[in-house]
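Report on the structure given below.
The complex appears here without one of its protein chains, the remainder shown in place.
Entry: chain A
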Amino acid sequence: MAQELGYLKETPSQTAGPYVHIGLTPNFCGIAGVYDADLGSSMVNDRTLGERITIKGRVFDGAGAPLKDALVEIWQADAAGFYNSPSEIRGAADPSFTGWGRCPTSAEDGVFAFETVKPGRVPFKDGRLMAPHITFWIVARGINIGLHTRMYFPDEGAANDEDPLLARIEHRERVATLIAAREGSTYLFDIHLQGPEETVFLDI
């Protein structure tokens, strides 16, 4: 017998269920007075550095219907390419930018939206720069384990072409599922859980 490694098993995931908004955005769903504001509802303030952008989109199921009970979180670097996190040891992030946002999809049309800044580039493990990107995490009723993906920018063609993660996508036509569309200062990023346009999701 060898020594025991003694690692624990990760707690298994369970669906966020139909009422994830009660727990994570109670003010949004009419439970007022418990928290001052819903966490993650604001990422920027007057002093935040960088180019202001809006990200908007919907999450579609395999029948093409938008999810109206989903919750989307994003995590990103600041405009200079630093994360507001203790594990960021390359430099100090903009203190006026949280880097993290949370938005419920609306009960009317399933739209989520974030007011944020365009992130700077951050290095891959081997030091090459990744293209500017935003990490997405999606939970909802019917999603048994939160889905990770990334949004990239359509106006960063050269950076996208050399991005190490995008380079790993075997079926090249699927790269487009991770690249937003631009309309002025708004980036449109729809997520497809299934079907011919299924988004590339990450096990990362």
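The criterion applied here is as follows: a residue touches a chain if its C-beta (ideal position, glycine included) is under 8 Å from a C-beta of that chain, and two chains touch if they have at least 3 such contacts; residues count from 1.
Simple rule for what comes next: contacts and distances are computed from a predicted model.
A.B. asks: UniProt name of the unshown chain, from "Protocatechuate 3,4-dioxygenase beta subunit", "Tol-Pal system protein TolB", "Phosphoribosylformylglycinamidine synthase subunit PurL" or "MbtH family NRPS accessory protein"?
C.D. replies: Not shown, but named in UniProt as "Protocatechuate 3,4-dioxygenase beta subunit".
A.B. asks: If you put the missing chain back, which residues of chain A would it touch?
C.D. replies: The list for chain A reads 6-24, 26, 29-31, 33-36, 39, 61-63, 67, 69, 73, 75-77, 83-90, 95, 98-100, 107, 122-127, 130, 133, 135, 137, 139-148, 150, 165, 168-169, 174, 193-194, 198-204.
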